[in-house]
Structure formats: structure tokens, C-alpha cells
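For this depiction, one protein chain was excluded, whereas all remaining protein chains were kept in their positions.
We just call them A and B in the order they show up, numbering each chain from 1.
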Amino acid sequence: MTTSLTWRAPATRGRNGRVSSVWERFTPYIYIAPFFLLFLAFGLGPLLFTGWVSLHDWQLLGDTHRYVGLQNYGEMFNDPRFWKALRNTLAIFILSTVPCMGLALGLASMLNNRTLRAKTFWRMALLVPNVTPLVTVTLVFTSIFGRDYGPVTWILRSLHLPVIDWGASAMTTQIVIAIMVIWRWTGYNTLIYLAAMQAVPSAMYDCAEIDGAGRWTTFTQVTLPMIRPTILFTVVTSTVGGLQIFTEPLLFTSPTGGNNGQGLTVTLLLYGQAFNSFKFGYASAIAIALLFIILVLSLVNFAVARLIRSS
Amino acid sequence: MPVTSKEQPRTAGVGRPVSRAAARSRRRSLDSSRRRRREGTPWFSYVVLTISVLLALIPLYWMFVVGSNDTSAVSRFPPVFLPGGNFLHNLGVVDSIVPFGRSLINSAIVSGAVALLQMFFCSLAGFAFAKLRFRGRRLLFLLVIATMALPSQLGLVPMYLIMSKLSWIDTYWALVVPGAVSAFGVFWMRQVVIGTIPDELIDAAKSDGCSTFRIYRSIVVPNIRGSAAVFGLFVAMTTWNDFLWPLVVLNTPDMFTSQVAIQQLRTQYTIDYSTVMTASVLATLPLLLLFVAAGKQLVAGIMEGAVKG
């Protein structure tokens, strides 16, 4: 790979040999500066604001914001809704992420086949769920799983099976939500994996072939290790996104997560506390707690990735 | 192979590692060796892909069915399966309520700007986090991940405050500038750079006296082009379909993005599904066209990355 660097050194070379080391020490900051400037204002700003609000009795419309210390966090630990929401979130996360990742890996490796015809079509068609407007997604999924008139009901009836009221129990609600997630995000992850797989040097496959490796061995011994940074990326972003799941439960149930909170997720709870109950301070405390949960799980992901790499 | 069809003009002028002809022949030999290895696509690949694509497309198809019927098509049982003849009529209704063509232009401006800015800023910062050594790197990266972990729903309030202080309410700035960077993008680009560009390559370039920006431009950009293109497409898609933030900050109908415009089709307390679906079809078409247009480029871009490794 290094042999490829045969081009002439740029004109600036040597002109400021002494300064350059100082300069080089600061350039990294310049590269991340535009990002961080915007990031400070629109990423970190809201984060610090939320942290600040979480220490207050902060009514969304009132002018007075009473400092209450950690009281909101105390309330959260004693709030059965928080624990229920956390349980639901984790359940939906596992029900959706594992199949989604597996399917995406499988589809990506099918697409990563040079003899496949109409590549562009398959790739783009798999991405369609991501551009389908939410209003359509809601309508379609609530209709499909509708208790009285949905096609699923129709199939169950014609098979003389009992009709399921999908929205009634926690388990079925979470299954439907997980299906919505899988539907919307599998194509997306497939394309991410595919892009990474395509970047695997062909030489690696050639070596594997010379060694007489079969399709499965090649996949597990060459493809997976080579796209590990990307897998780590999708695992972390799925953890981050999955634990913040909001749209799907809102669409399939209600802003309160259904009559019995069967679809209540942590983000749905904090959203409701902020904009329905106007308890902005309490909602912020839940948001910060969720942030820490996500961070811990993400760090676990990184640690596991490091373990795998070193072993 | 589509790879050989186009050379990117951007890299012209910089001496390429290997001559183009040599690279091409190398590619060809690799391709043929790969072809030899897999003597064809197993039929079950086609079956699985077909089923997946059908599942992916059904809601979109149904959107068109409802959009071309009247609203009651939504609740008819047994359901309506075929498009009706009402599409143009519904189109007229949409157009009479809201300047929809204009909203599509707004969406295009905003998503295009956001996608380009993110591709640039995020790949630059991702490269810095991946390959440059600097103090506080880990901590700053952790901060990036942390902001990703904050639910965006509560961020609306401080964001709106900032926008009003900047007098950016009801402007493109309010949509483009906060969207110009994303933790997600930096993370992704970092991982891509780690995965595709070996450290030795960077070190060699450095010892050759390359400035860091030159390394970014001549080594990083060409190598991550495929993933960056996919990323740009994703960003454009999400920005296009984003609706809560534009709904909060926009006031003037001529500034509305298409998702905000669709909201204007609500009638007293209810949704007229047929007009909403007609508008949704219109709002989705540009993205599908983008797919078709970007599709070939994407395939090419992804392949580029593949060959260079």
C-alpha cells in the first residue's frame, strides 16, 4: 500500500520545517474546529441546558424555575413508569436490533456479489422504507395490524386461528413496534455494510480462495473481521438510536404509549412529561439518565470490540 | 464493470500512485478472478432480495393507491388494491391549498445544502479523530457520542431560543446551520477512515512532507468516497423527511418544506388521506429520482473504494 505514495512532495515542503511541528500540532484542532463550533452551539448547548434544567422544578411556561438539586432524579427512581419504560425500551431494542443487524448483514453479503444483476435497483429499493413518509408508515402499519379489518387478522381468521388484538398486550405491541423498526432500518444498515464490504481489498478474497475457504468461512474469516469498524459503528449507533426509540411507538400506540403504557419507551415518557405534563425539569432528568445509560452501553460496545480485536 | 467508466476530475493533476492503465488492468484481473470464484448468483439470493424489496415497496405502492382514489379507500374492506383515477384531481386540491411546488424546491435547497456541508465537515472531523494525534482526542470524541445520546425532543426549546436570538426564525439558516454537522456523521466517517486507510499510508505521506489538508484531499477523500456518498444520500433523505424542527421554526408558507406543506392539508380535526397521500407521493418522487440518479454514481463510488482498498 505504501508503495503507492510515489508522488512528488508538495511545494510547501521544508519551507517552514521548524514551524511545521508546532503548526502540525494545532492543525488537528483546525480540522475539527468547524465541526466543534457548530457542535458547541447546537449539540453541546442543548445538552448542558438539559442538564441545568434537570436540577430545577421547571414548568415549561412559567417564569420561575426553582432549584431543587437532585430531586427530579429521586422522583425518577421512584416512578414505576420510568422502570416500565426502560424495560419496554430494552425489550424493543433487543427484539428489533438483533434481527435488523442479522438481516442487514445477510442482505449486504448477497448484494456484495459481482455477478448479481440489477445491483442499483436492489440497493435503492431496499432503501425505500427510509424515504417513505411517516404518515404512510403509520397508516400502513396500523392497518396491517388492525384488529378488525387488517390483513393479518384476515389471514388468522381464514386459518381459523384466534384473532390477535395487537395493540392490547405489551408483548404484541412491542413485537409490532420491533417489526416497524426492522422494516424501516434494515435497508439502511444493509447499505452501510455493503459500502464497507466493498472496501475490503479483493486480494483478501483471493487469498481466502487460494486457501480453499468456502463461502461461509470467507464471510466469517474475511468479511466480518474486515468490516469490524463498521459493525462497531452500527452497533453503537443502533444502541444510541434504539434506546431513544420514539417515532414508532408514538405512531403505533399513543403519546402515553397506549392505555397501559405497553408501548411506553423512555423517550416517549420524557416527551410526554415535557410537552403533555409541562414538567420540563423532570423530563430533563429522565433525558440525562437515558444519556448515561446509552453512554455506558456504548462504552461496553467499544470495550467488547477491543477485546475481540486483541484476542 | 461501471468502475472504469469515469475518472473523477477532482484528482486530476495529482500524480496517481499507479498509472491508470495499470490500475485498470489490475482491476480487471481481480474482477475476473472473483468471477471465477463465484460462478453465478445462487437463486435464493434473488428470492430473498425479491421478497425484501416487495416488503419495502408495498407501503409506497399503497400510498399511490390511496392518493389516486378518494379518502374512503383507506377504510374500505376488502381493501382497494388498484390505483384509481383521482390522482390529478387530488393534485389540484393539494395545489389549491398550499404552494407545493415551491415547498419541493425549499426541501431540495435545504437537504442539498445540509448533505454537502455534512459530507465535508464530518469527513474532515472524522479524519482528524481517526488519524491525527492530538491532546483531548478521546475526551472530545466521547463528547460527540454523548450528544448523540441526548434525546433530541428536549433540544427543541434551547434550539428555538438560539434561533430567535440569531433572528434566524423563518429562514433557511435555521434549517441548514444546525444540520451542518452531526455526531452520527463524524462517528461514521471516523470508522470509515479507520477501516479503509492504513496508518502507514498516512505516515508515509507525512514523511513525504504532505500537509495534513493535502492528505485529507488526496488520500482520504478518494478512499472514502463511496461511504461518503452513501452518507450524503442518507443525510439528504433524513433532512428531506424531517418535519418537527421545520414545523417549529418556519412561518411563511413560501418557506415551508414539503413535509410542513403536507401538514397544511389537514382539514378540521381530520386527515383527508387521499390529498395527504397525493402530496406524499409528490414529496417522495424527488427522492426516488435522486436514487436513480445517485444510484449509478453510488455504485461507482463504492466500487472505487473497493478496488483501492
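By definition in this document, contacts are C-beta pairs under 8 Å (C-beta built on N, C-alpha and C of every residue); 3 or more make two chains touch, one makes a residue touch a chain.
In this text, contacts and distances are computed from a predicted model.
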| remark: Complex minus one chain; that chain's UniProt name from "NADH-quinone oxidoreductase subunit H", "Sigma-70, region 4", "Aromatic ring-hydroxylating dioxygenase subunit alpha" or "Cellobiose transport system substrate-binding protein" is "Cellobiose transport system substrate-binding protein"
| said: Among B:Leu142, B:Val248 or B:Leu288, which one touches the chain that has been omitted from the display? | reply: B:Val248
| query | Which listed residue, A:Ala41, A:Leu60 or A:Leu116, touches the chain dropped from view? | reply | A:Leu60
| task | May I ask you to list the residues on subunit B that touch the chain which is not drawn? | result | 70-72, 74-77, 97, 156-158, 160-161, 164, 169, 244, 247-248, 250-253, 260, 263-264, 266-270, 272
| message | I need the residue numbers on subunit A that touch the omitted chain, in ascending order. | response | 57, 59-63, 75, 79, 81, 139, 142-143, 146-149, 165, 167-169, 254-256, 258-260, 275-280, 282
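Definition applied: only the chains that are shown with their structure count from here on.
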| query | Which whole number of Å gives the spacing of the CA centres of subunit A and subunit B? | reply | 16
| query | Which positions of subunit B touch subunit A when the two form their complex? | reply | 14-18, 30-31, 33-35, 37-41, 45, 48-49, 52-53, 55-60, 62-63, 66, 74-75, 77, 79, 121-122, 124-125, 127-129, 132-134, 137, 140, 142-155, 157-159, 162, 177-178, 180-181, 183-184, 186-188, 191-192, 194-196, 198, 200-201, 204-205, 208-214, 216, 218, 226-227, 230, 233-234, 237-238, 240-241, 243, 259, 262, 271, 273, 276-277, 280, 283-284, 287-288, 291-292, 295-296, 298-299, 302-303, 305-307, 309
| query | Which residues of subunit A touch subunit B in the complex? | reply | 1-10, 12-14, 24-25, 27-29, 31-32, 34-36, 38-39, 41-47, 49-50, 53, 60, 106-107, 110-111, 113-117, 119-137, 139-140, 143, 149, 151, 183, 186-188, 191-192, 194-196, 198-203, 205-206, 209, 226-230, 232-233, 236-237, 240, 243-244, 246, 267, 270-271, 274-275, 280, 283-284, 287, 290-291, 294-295, 298
